[in-house]
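Apart from one protein chain that is not included, each protein chain of the complex appears where it belongs.
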Amino acid sequence: MSRLYDFHGGIHPPENKQQSSATPIRQLPLPPLLHIALGQSVGNAALPCVQPGQRVLKGQCIAEADGRLSSAVHAPTSGNIIAIGEHAFAHPSGLPAATITLQPDGLEQWQPRQNLPHWRDASGSELRDFLQQMGIVGLGGAVFPTHLKLAARELQTLVVNGAECEPYISCDDRLMQERAADIVAGIGIAAHALRAGEVLIGIEDNKPQAIAAMQAACHGTPFRVVAIPTKYPSGSAKQLIRVLTGKEIPHGVRATELGVQCLNVGTLYAIARAVLHGEPLLSRIVTLTGAVADAANVEALIGTPLDWLLAQAGHTTAAEVIMGGPMMGFTVPDLAAGLSKAGNCLIVKSPAEFPPRPAAMPCIRCGECATACPMELQPMDLFWFAKARNFGKAQEWHLFDCIECGACSYVCPSQIPLVDYYRFAKSEIWAAERDKKAADLARRRHDFRQFRIEREKSEKAERLAARAAEQAAKLAASQAATTTVSSAQDDPKKAIIAAAMARAAEQQESKPLPDSHTQALDDAKQAAIKAAMERAAARKAAAQQSSDDSSNAAANPAGSTGIDNAKQAAIQAAMERAAARKAAAQQSSDDSGNNAAANPVSATGIDDTKQAAIQAAMERAAARKAAAQQSNDASGNNAAANPVSATGIDDAKQAAIKAAMERAAARKAAAQQDQQDPT
Amino acid sequence: MTLHATHIAKPATVSAVMLKVLAAMLPGIALSVHFNGIGVLVQLLLASVTALLAEAAMLRLRGVPVTPFLKDLSAIVTAWLLALAMPPLGAWWLIVVATLFAIVVAKQLYGGLGNNPFNPAMVGFAVAIISFPAQMAAWGSPLAPLDAAAQLQWIFSHTLPAGSALDAVSSATPLDLLKTGLLQGGRDVSQLLAGDRFGQLGNAGGEWIALGWLAGGLWLWQQKLIPWQTPLATLAGVVAMSGALWLAAPAHYASPLFHLFNGATLLAAMFIVTDPVSGSTTPRGRLIFGGLVGVLTVLIRVFGGFPDAVAFAVLIMNIAVPFIDQYTQPTVFGHKGGRRA
Partner (left out) sequence: MTTLLLALLIMVALALLLGAVLGFASVRFRVDGDPLVEKIDAILPQTQCGQCGHPGCHPYAEAIADGSDDINKCPPGGEDGIRKLAELLGVEFKPFAADAPQPKPKAVALIDEATCIGCTLCIQACPVDAILGSAKMMHTIIADECTGCELCIAPCPVDCIRMIPQGTDLTNWKWRYPTIPIKALKTAPESRA
């Protein structure tokens, strides 16, 4: 049972953990300000739900999860929100990120804590929602939203990650030594939620005290503490799972598919605090080490400015600071950034401990890197391809299996910064994929547009032909003549003629409109009102439609619902025209064999972005509509009925607009048809 | 701000690797000097000086910083390997020409350190043996070596002090002896090998030198600087091929032992096929690469026209390296046994 597996490669860099691991976790005073970034997890940044100036209580949610792959953010202490905006962010890019700035009031006033006492009976989704609302994310450094990791059922093995293999870091070590009971409680909750068959707690054997503490805390539970050989990167989830269970999780496959899940001890502690005590994730243990006066582990509030934090450990110089470990961490571009949930360790670089990397020599293909690579890759080949920007080949050679552990960079005698090349190659490939997606979308939409224009042209030609026929019929001057003509034509032609007739009728109807509309309204006012009304109407229509049927909404923003009277008349006319044309359209679309293509929007389906755009427009409209309606009443319907003539736009433009209207109507018809008989 | 992803590194350098390789050659060199005389050192010196000068000149011409690349010692390694493969009494210009070719053409023109598809030392050797076969026979006789002065005189002026026979310079190596002996016919291998030039293991004196290479190679392996696959596979290839021939017709073919301890077999197995730049880098590829070098060495030795064949075997296999590497990629973590386990 207690068989351990080995993984290929691995390295033994100097551990440098003793500097910080000897002393207990320190509590810190309240920092003067907290900069809480909204993007605290993998996935979407949270959406703020507070206003600047608002007072918040400790533990109050200040930003809600946006979608499934997102996690809520809470006020780490009571105080006032003083700003919501861009602020320095702990990210290698150095780009700022949306951040809520909180000024603590020193009262530490909690909002009523709500725990989940009945977690044993809670359904999986209830527990997951709870954890999402509590802002629990993976605290090992990857900040993957934890609620998503608890989605599995009937898990074979729950692997608890207490390996902490990176040099310098000792936050998990201290946490296990001091708060083993809570961690084990968290394990209990997770194991229950996942219905885990067995629980294996992997701790590297260089942490004997942590092992002892965890063993003591696990006494009487079925959870097993397993001391694993110290070897970097055994704390990587894939490697740890391999060591403990012998299973290898391929790239792109979820561990749960193989019946395993891996959770970090810090995360489990946070789960216990949330579920049992109702405390959202407000703070985390951070290792402050490197060239600081007193290296230690501290419990710091999320959002604590990093420079303030380091000052607590006696650091004053302006040296570079690594966030994370020396193998996989990154140099923090701006120490004004607030601590994020990912920040497990801050290392102040000293030239003695971190000499600058010597200039890289060419790869001598010595194979050291391949020997060290825990993913059994051939790093020198990946390097070669990445350097030559031969990204296709790099992917073929499993670039995306690389976990960027840095073992290869560490051992390379040529001192090549190999991982730098892999990161470069990966982000280039992602960028190229984004570009390609965009280009493909543009190509599809352009091709469709070409097709649509062609179709409209041929329709127009048909219409003209029909009109000519109609005129001929009029010349014949009697109903009899008309019937002769129509019976002489086959069905589609009939439809076309019907369409033409309907249009003629409609044109007569709508002709008076411009004439009736010469009354003198104050130009400026008219324009303003009109603009507002139209926007509102368009949005309202879009809104209603999108709530009814999202695919229709974009197809027909000027839908027939909720538009004021005058406009309704025009639209009615257009609809009649369209209905007639629909018959023709049906034929032509049968010919083209692709009904869906008749409607660009419904054909491509409304994707999220579009829906979002519409949503945004809707919201804006809702507010404006009220105002618009008022002024609308005052100025009378007519003003809005025909803005074009009112503003006196010249004939050419009018013609263009007319054309556009017709097109819109046609599209609507097509959309309706689609709806009726979707292909 | 440094943007390197990995903030710490093992204090390893290319120079340190190369230095260890040079150190590993020392036992073999000492034995070689002992048996072959001062000529070996002269060759090493000539090769080293030529290599450094040529390297520096080429680096400058290529507009590449000279110092770091001279300091990496890779040129010296090439020079030494070449010098050790060459006959100890070869004329001074022979080693100079061979070294120049190795460094200028085989290494620098291909892009310098790390970019040469062929082992430079072996290219130099092959050029020398094809162009100057007569001079390449100057192996001397480990049984009756010339004294130091005579060796120097021969190397630099191509003359011998009165009283020395030319035979002392270009005495046939065991490989030559066997080949010519078999060609003349009449005697079988065991009779031929009874001569004193063949010693106990088929190469009087040479067998000790070979053991020196073996010792150096084992140390390098212990230092994790060379993998076990390539040398072992090379030796296995030699033994397998020669063993097969020998078992089939012991009267016509020498034993595996003879092949192991003659020519540059062990020097090559420990130091030449393990050259990482021109060799295979995958574990399975190394087995294939080494094994085929061994097999080819025996085949060319037995059936080919040149006295030793290691250089040709290595060069031929160098060509095949990209192909071998391509098809011997190790299975990546998690991809064993199909896409999903």
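Letters A and B mark the chains in the order given here, with residues in each chain numbered from 1 onward.
By definition in this document, a contact is a pair of C-beta atoms (placed from the backbone, for glycine too) under 8 Å apart; a residue touches a chain by one contact, two chains touch by 3 or more.
The model shown is predicted, which means the values in this text are computed figures rather than measured ones.
Screening A:17, A:35 or A:423 for touch with the missing chain picks out A:423. Interface note: of A:153, A:195, A:277 or A:443, the residue touching the hidden chain in the full complex is A:443. Residue A:97 is the one among A:50, A:75, A:97 or A:309 that touches the chain missing from this view. Against the chain not shown here, chain A presents residues 39, 89, 91-93, 95, 97, 359-362, 416-417, 420-421, 423-424, 426-428, 430-431, 434-435, 438-443, 445-446, 448-450, 452, 527, 530-531, 534-535, 537-539, 554, 556-558, 600, 609-610, 613-614, 617, 620, 643-644, 647, 649, 653, 656-657, 660-661, 664.
Quick note on the criterion: only the chains that are shown with their structure count from here on.
Between chain A and chain B the centroid-to-centroid distance comes to 59 Å (mean Cα coordinates, whole Å). Within the complex formed with chain A, the chain B residues making contact are 1-10, 12-14, 16-17, 68-69, 72, 74, 112-115, 224-225, 227, 276-277, 279, 281-282, 325, 329-336, 339-341.
For chain A in complex with chain B, the touching residues are 7-8, 11, 13-14, 92, 167, 238, 242, 247-251, 253, 257-258, 320, 322, 326-331, 333, 347, 349, 354, 356-359, 361-368, 370-371, 374-378, 380-381, 397-398, 401, 404, 406, 409-415, 417-420, 423.
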